[in-house]
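Every protein chain except one is present and positioned as in the full complex.
Order of writing sets the labels: A, B and C. Residues in every chain begin at 1.
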Amino acid sequence: MSAFRRDLMTVCALGAALVVGGFVGSNYMLGVLVLFGMTSILVLSYRTITTMGGWSFAHIAIMGIGGYSVAILSKPPFGLPVLVATVAGGLFAALFAALLSYPVLRTRQYYFFLSTFAAGEALRQCFIQFREITGGTSGIAFIERPEILPNPSSTLEFLCLVAAVLVLLGIFYASLDASDAGLKIKAVGEDEALSSSIGIDAWALRALAFILGSFGAGIAGGLFATYNGIVSPSDINAMLMFKVVAACVIGGTTRFSGPILGLLFLTLIEEIFRVVPEFVPMIWGVFVIIAILFGQWARGRLMVWRAKNA
Amino acid sequence: MQILLNCLSLTSFYLCFALGLALVFGVMRIINFAHGEFFMIGAYATYLCISTLSPQVGGPVAWAIGAIVAAAVTGLLGLVLHRTMVVPLGDKPLAIFISTLALSYVIQTIVVQIFGPVGLSIAPPMRGVVNFGGAILPASRLVVIGVAVVLAAGLWVFLMRSEAGRRIRAVAQNPRGALLQGIRTEKVGRLTLILGSSIAGICGAAMGPISQISPYMGAGTLWKAFIIIIVGGIGNIWGAVAAAAIFGVLDTLMSQFGAGRFLALTSAAVMLFVLSVKPSGLFGEKE
Amino acid sequence: MNMLTRLLIAGALAGALGTSAAAEDTIKVGVVQPQAGECAQWGVPITRGVQIWAEEFNANGGIADATGKKHKIEVTGYDNNCYTAGDELNAFRRAILDDKVSFILQTFTPASRQAVAEITTENKVLTTSYGAGYLGPKYPFLIGSVTGSPASYMFLVSHLLESRPEIKRVAIVTADHSFGQAALAYYKAGLAPYLDRAEIVYSQPYDPASTSDMLGLATPVMASNPDLIVELGFTPGQQALFVEAMEQLGYKGLYGSEGWTMGLVTERVPAAEVAGRIFSAYVVDASEPNFSPRVSAFYKTYVEKFGEKEWSALASVAYAAMTTIEAGIQKSSDPTGAGVRDALFASDTVDQPLFGPSRWGGSEIFGANNWLMTPLPVYVTDDKGGVKVTAVVDVAAWWNAHKDAALPALSEGGQVSAK
Partner (left out) sequence: MLEINNLSKIFGSLKAVDGVSLKLGRGEIRGLIGPNGSGKSTTMNLISGSLQPSAGDVSLDGVRVEGFPSHRIARLGLVRTFQLTRVYTSGTLLEAVALGVRAAQGSAWNPKRWIPTGENAKINIAAFEALERMGLASRANEPAGNLPGGLRRVLSIATALATRPRILLLDEPLAGLHATEKAEVSTRVEQLRADGISILLVEHDMKSVMRLCDRITVLNFGRVIAEGTPEEIGRHPEVIKAYLGRKRNSDA
């Protein structure tokens, strides 16, 4: 149970840190914290997908589904309250992941990234081409903030909402991770052939992880849409995808604290180099390479150490 | 007739994008996300050679030197990539995929610092147009078609006939089996990566004059190359050639008959369809 | 990937955040444009244009407001990650909330302007652009300071139709992104009044990502054998490739676009062959010496500082856009966003430093007269690969005369937001 409790601790600590930071920090700091909170939801939901061994490159496109659902459902003729629309956005994202899982989950390893990479691009093209529904390349603007907020335009209250959603989703993912299904998902991620030989339905569990992870991405997409007040195809950009993947790579995905620390590290670099934004991708790239090579070297070192005094 | 020539030239473009990647991917089952950047570096190498040498030696020769320099530079990069990333991360395709993805951003930023963000363009070394019964084929495109054909044929001969080629094919079919036969898979891997990277460089040199070269041109070409490899089939270089032809004809016809803006959508849709019907691609054999 | 890497991260966390202390009476101007990435080729020249504009004033102590007090101008560039609407808003938050800027120059695309409409109005930050794109009665602080895009496309194509009666068939080649969509609608609006004697023979947008095959793109355009081709969406290099492909296909007609980088075009097609055939109209092209001495002086400073290869017409466009703000600052006693806005809108005409007296307009399209309709110089190529002014279009007059024909085409293209 200790792993489950550690993950819960990480999530609650992060939620509290966001809220406290919000009250203490400057106006601009608020903006950074809100962005960090929403991206953390994205990173946590992405980590859930990686536990089944699949590093999807369609995560940001699926997040777009959440954003567009909120944009469409919160306006006439549907007129749903924004929070309900956000949850609906998560469900639509999960539904799309279910549809996508048939072609994509049949592939392994290298093919998985390629096909999700292309599926994400296809989804982004759909947002551009189906102009009547999605407003084409100029997207849909003037999305309201959630009504339940006392005064919607205040960033601090939005930050508290993000922190609340983050903690809720964090608890859901932590319990999933420690549950029977979660352990099996990780088993499939570690050795699929062995898992199916002892009776675990590997395909179903990989699909489960992909769908539940995409649900979180949809919720994050909805929050991004209400925060920015606009959603457009250009929000689905490779840099954000790389940031999510880099956070999981640098931080490691065994526990929740890994991706969150990774994301914090990347955001810090982004802020420190705000004056020279063109260097940010390079510095991220360098640290990802170091993390992978260093991790590989460290793991080798660990293996030797374990063997020596096993 | 003009459409036919356009299909031919577009097929050769796509072949240029995908050939190097198909070779590396086919043999070593790894995806070099920085492949697009090698293509771009090839183009910039040619740009440098042409802008400095063409006054002395004239366009075509300067371009040829540029192509050779491009091949050498990208080949060297392939070697460095193999030594620093492929060897330590040999059996983990995910780690290589993400570290080459990171490498692509690093290379882009470096090239931007040297050449500036504004796209440059190479004065076409071969001017003029060749006429085929009313339809025209610009000389610089003829060069690309020529390079594509030479590379494909050369690769075919090299793989089928030469000793090193046979070793590469052995490793492609069954890495473990090849190891047992005493083939030093690491050396073959290095050769393949150098070959694949320099093919990308040469193609960059060939495509340079007919497209605007910018530090970010790699990403677009890479996306198309991925699609072609998936549709072409696993580990099958000739599958990639066939898929390049399929997309060459499809995309030309679509932009000819007014559906130009749906290109990206249809390419991705074709890829997803092929994946769900035959996961190993049209011509690939089951993994 | 495990404890060792995490220790490395914890060490780096110590890097503190530095925020710059804001000096008292300097005027802070933000430029929200892509500073990195693929679109930096547009964003960087625009930012430099505004910086040179500011340095001109700072060189002699700053810009004087109505009371004669001089203010230093501080220009900061903010990255909007290649015009991503979400990042545009974040850049605005950074500029307004943290750096307290009072003026911002942004792009004209509807998506980006709608994203920042609320925050600029709330904080009274005068946000201008080198075009209109999206304005509204509810957002008085969103203004368009020059004719610029996308309206300039309408006035360019209508000017060509009027001055060249022999044009019968027009091809519109635009990219399938938000710039391209706006341009397509304005080109069609410009042609609407002349559809009795001219027809649109090609108007298919192309996928901006797949421009590697320029000949594949040019062949269908040539098949519709147009007399005039108007374009928007090609990067400077792609423009040159497109002209080369069309010339190779035997096209003899005219070309029109917001701006051409003639250096690249003449590398591929002899200057004599395209002399007098390539038109451009975009606020002002500083490389042309005799339209306005101040602008050509700006061109010399830019080329001196950054080199001829880095020149882009967008720099002079940004410079011209800022001169409208300059007129406002000089006429107002309090150089804040609100003060300058009141000064600019004191009367319905403004004596624009570069273009002379111009009227506020745009209510038919945007529901508010927040767009300064400055006269539009039209350039054509000469036989030495340079450009020269052939005409100055009185934009306001044309609009009043033809707005009934043009408005339906604009609303059909989704560009009209007036209720």
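Going forward, a contact is a pair of C-beta atoms (placed from the backbone, for glycine too) under 8 Å apart; a residue touches a chain by one contact, two chains touch by 3 or more.
Fair warning: this is a prediction, and the values are worked out from it, not measured in the lab.
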Which visible chains touch the chain that is not shown?
A
Option from A:91, A:149, A:168 or A:204 whose C-beta touches the chain left out:
A:204
Of A:10, A:115 or A:195, the residue touching the omitted chain is A:195
So which of A:126, A:140 or A:176 would be touching the chain we can't see?
A:176
Contact footprint on subunit A, counting only the chain that is left out
1, 4, 175-176, 178-184, 186-187, 190-191, 193-202, 204-205, 208, 303, 306-307, 310
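In the analysis below, only the chains that are shown with their structure count from here on.
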Chain contact topology (line, ring, star, complete or other):
complete
Reference subunit A; chain at largest CA-centroid distance:
C
For subunit B and subunit C, let me know how many angstrom lie between their CA-based centres, rounded off.
36
Whole-Å distance, subunit A centre to subunit B centre, using C-alpha means?
32
Hey, what residues on subunit C touch two or more of the other chains?
36-37, 40, 176
Among the residues of subunit A, which ones contact at least 2 other chains?
249, 278, 281, 292, 296
Residue numbers on subunit A that touch subunit B, as the complex places them:
55, 102-104, 106-111, 113-115, 117-119, 121-122, 125-126, 129, 238, 242, 245-246, 249, 278-279, 281-282, 284-286, 288-289, 292-293, 296-297
Within the complex, which stretch of subunit B touches subunit C?
2-3, 6, 9-10, 13, 112, 116-121, 123-124, 129, 136, 138, 141, 207, 210-214, 216, 220-221, 223-224, 251-252, 255-258, 260-264
Interface residues, subunit C side, partner subunit B - complex:
36-38, 40-41, 44-45, 176, 204-207, 209-217, 219-220, 235-238, 240-241, 244-245, 248-250, 264, 267-268, 309-310, 312
